[in-house]
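Heads up, one of the protein chains got dropped from this complex, but the rest are sitting where they should.
A and B label the chains in the order they appear, each numbered from 1.
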Amino acid sequence: MSVTALPETSVPGSMVDNRSWYQRNRLRVAPWLFLAPAIIFFTIYVIAPIFQSIWTSFFEWNGLNNADGTSSAKWIGLGNYVELLDDEDFYTSLYNNVLWLVLYLLAVPAGLFIALFLNQTVTGMRIYKSLFFFPFVISQVVVGLIFSWFYNPNFGIVGEVWRFFGAAPPSILGDEDLVTYGIIFAGLWPQIAYCMILYLTGLNNVSPDQVEAGRLDHAKGWKMLWYVILPQLKPATFIAVVVTVIGALRSFDMIAIMTQGGPYGSSNVLSYYMFEQALSEFGFRMGYGSAIATVLFFIMLFFISYFLWSMYQDEKR
Amino acid sequence: MYKSLIRATATFGAAALLATTAFAGDLIINFDDPNPKPKAGFEAAVEKFKAANPDINVTVNINDREAHKTAIRNFLSADAPDITSWYPGNRMAPFVNAGQFEDISDLWASDPNLSTSFEAIKPTMTIDGKQWGVPYSYYQWGIYYRKDIFDKMGIAEPKTWDELLAASKKLKEGGVTPITIGTKFLWTAAGVFDYLNLRTNGYEVHNDLTAGKIKYTDPRIKEVFVKWKELMDAGGFVENHATMSWQDALAPFVKGEAAMYVMGNFAVASMKDAGLTEDQIDFFQFPEITPGLPRAEEAPADALFIPAKAKNKEDARKFLAFMAQPEIQSEWNKTIGQLPPNSKAAVGDDKFIQEGFATVSTASGLAQFYDRDAPAEMAKAGMEGFQEFMIKPDRLDKILERLDKVQAKVYK
Partner (left out) sequence: MFPTPIEKSSPGIQTTYKVFLPIALFIWLLPLLAIFMTSVRSAGDINAGNVFGWPTSFQMLQNYVAVFTESEATTYFLNSLKITIPTVILSVAMACLAGYALAIYRFKAALPLFFIFVAGNFVPFQILMVPVRQLSVETGLYNTVTGLVLFHAAFQTGFCTLFMRNFIKALPFELIESARIEGVGEFRIFWHLVLPLVRPAIAALAVLIFTFIWNDYFWATVLTNGEASKPITAAMKALNGQFVSRWHLVSAASLLAAVPPVVMFFLMQKHFIAGLTLGATKG
């Protein structure tokens, strides 16, 4: 600043800053040096691929290159999207995605309920809390295997229970009307554990003064929960909703393990349908898969924008 | 003489350019079956090749079968081996059309063994009048059954459709589910469909359907589902088949809760592993439905191909010619319990292989299997339709209309 403000006639050199360029600009340069590795990695593997995928969705491409190394992709404009509009499997997947979203959110109140149940100081409570949290630590693949076995009508527990009551056991994963509910139920298990731990932490930080004040106002039970506790748990609820919504839209592992989208596509969701179209034994429609991924991305973007907006409101404060 | 001259020129040329690996004669092979017996059979054949060609340095990569199916799309263009295993029929078409496989018609024409002993299977290796690979094995399909249960109930091997229905009813009355199947991975249902179609309408209709020349709503195809429904009504298939893999579906068969299995010969090994003895299981050809129709069979083949980007195509051709020899094919297929495509090769003396050979060698036509004869996208939709039909038979019309729609899209 001061240098440029000097009149041109001034003696050059007398006011020259003899620190190096980096030293003069270090506060402006340093953050970029610190950020460089993360930005480079993130751009290559996350940011750029989003645009490449959207671009690919305008092509018909089976993933093969020609013998001379050029891509065999063919530009078809909006062709893939037009095809999507007339694709029953796409609508089934979309419908199941909505089911997932709505039912998966049950994990939030269920997690709160268990957290309230466990928020005591009985001996051994810490161990109880960790054991209740346990399902979240296990991979979804293992959870999927556990529940496939659980649901098996021939030798799973569900079969045993039904037979105990003298009924023919349902084939949960083989019935188009039950299968998605069966998978979501399995998915809820770890997700409830996650929400529970969020609420337990939240409950830890509820201000005792306000609880006391509430008690003086004769607030009890549900009223206390609704008017005094829940408002204080708002940050926990926010995060629980965020992770649950994202989890619901990302559901993939369980479907891949438990049904592969079957029977005949009835438990498909967009994330698995995309994979099936683009990479499975009968798939390799990279363009069509990318179009499905793009749709999923924009659905997700709607939620992401909302979360970011909420975070932004927080940052401003 | 001619060959060695070429070889000398080639090595000289390469050496002149660069001191490259062409001298060493490296040969890289990607194979796709790590299960003990297939691996042993393949490796024994490779050892013989090495012994006969000590100057060629062979490297073998063995991948999981399912993994190989997706990996091939990458390694053909990114990191091509000199030989890869793959399937004939429509399954090789995408790679042939993209120019990823080497045309080896020259080898088929010049090699006396290939040109004379593979007449039956040559059409499935051919696209646009050119040959693209060399088959090393194939196997029969049909109905495997619990002989002990059949004997106990006084049921003979069914030869006709009515006999099959009668046998099914009898089994059902005796508390045994007639047929086991696991459709979780879909293709098993295609086996049933193919046979019903081959027996009802014959080989031409199978080929026309998978080539997209006949609609799924065609009365002839509808008739196939009528037969299928008859079979289901006669006692039919195990319940919960949609949640089982083909191996899971062995359990009721082994326990004696189901008595028949429409399957490929590879299942015999698993049946024996699960505790059944040779006396308890037997095989019969899928019974006749339309009287007098020439009998065609499912007999999927496995083959070896040279990628267009292979570095050592000359030795690769040598390898393929070697693997086509009758002695090699006899030995290899004896180990894996399958049939050698080479008509001069000896067939193993296992009873199932013998019966299989009798079945396929007298067949009027050999189908590769629905999911290999039809393009992938059609196959997927079709097999989902078969599975849906097995669970909700009354939706047939809706299913067939949907398949017509997919067909119109796929074969445009």
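In this text, a contact is a pair of C-beta atoms (placed from the backbone, for glycine too) under 8 Å apart; a residue touches a chain by one contact, two chains touch by 3 or more.
This structure is a prediction, so every number in the text was calculated from the model and none was measured.
Contact with the undisplayed chain is limited, among A:81, A:95, A:128 or A:162, to A:128. Interface note: of A:90, A:104, A:282 or A:297, the residue touching the hidden chain in the full complex is A:297.
Listed by residue number, the positions of subunit A touching the unshown chain are 26-28, 30-32, 34-35, 37-39, 41-42, 44-50, 52-54, 56, 116-117, 119-122, 128, 130-135, 137-142, 145-147, 149-150, 155-157, 160, 189, 194, 197-199, 201-206, 208, 211, 224-225, 228-229, 234-236, 238-240, 246, 249-250, 252-253, 256-257, 270-271, 274-275, 278-279, 286, 289-290, 292-294, 296-297, 300, 303-304, 307-308, 311-312, 314-315. Even with one chain removed from view, subunit B keeps its contact list with that chain: residues 61, 63-64, 66-68, 70-71, 74, 78-79, 245, 247-248, 250-251, 255, 274.
Note that in this section only the chains that are shown with their structure count from here on.
Per-chain Cα centroids separate subunit A from subunit B by 41 Å. Every residue of subunit B that touches subunit A in the complex is listed here, in rising order: 66, 69-70, 73, 76-77, 94-95, 98-100, 183-186, 239-243, 251, 308-309, 371, 376-377, 379-380, 384-385, 387-388, 391-392, 402, 409. For subunit A in complex with subunit B, the residues that touch the partner chain are 62-69, 72, 83, 88, 148, 152-154, 171, 173-174, 176, 259-260, 262-265, 279-285.
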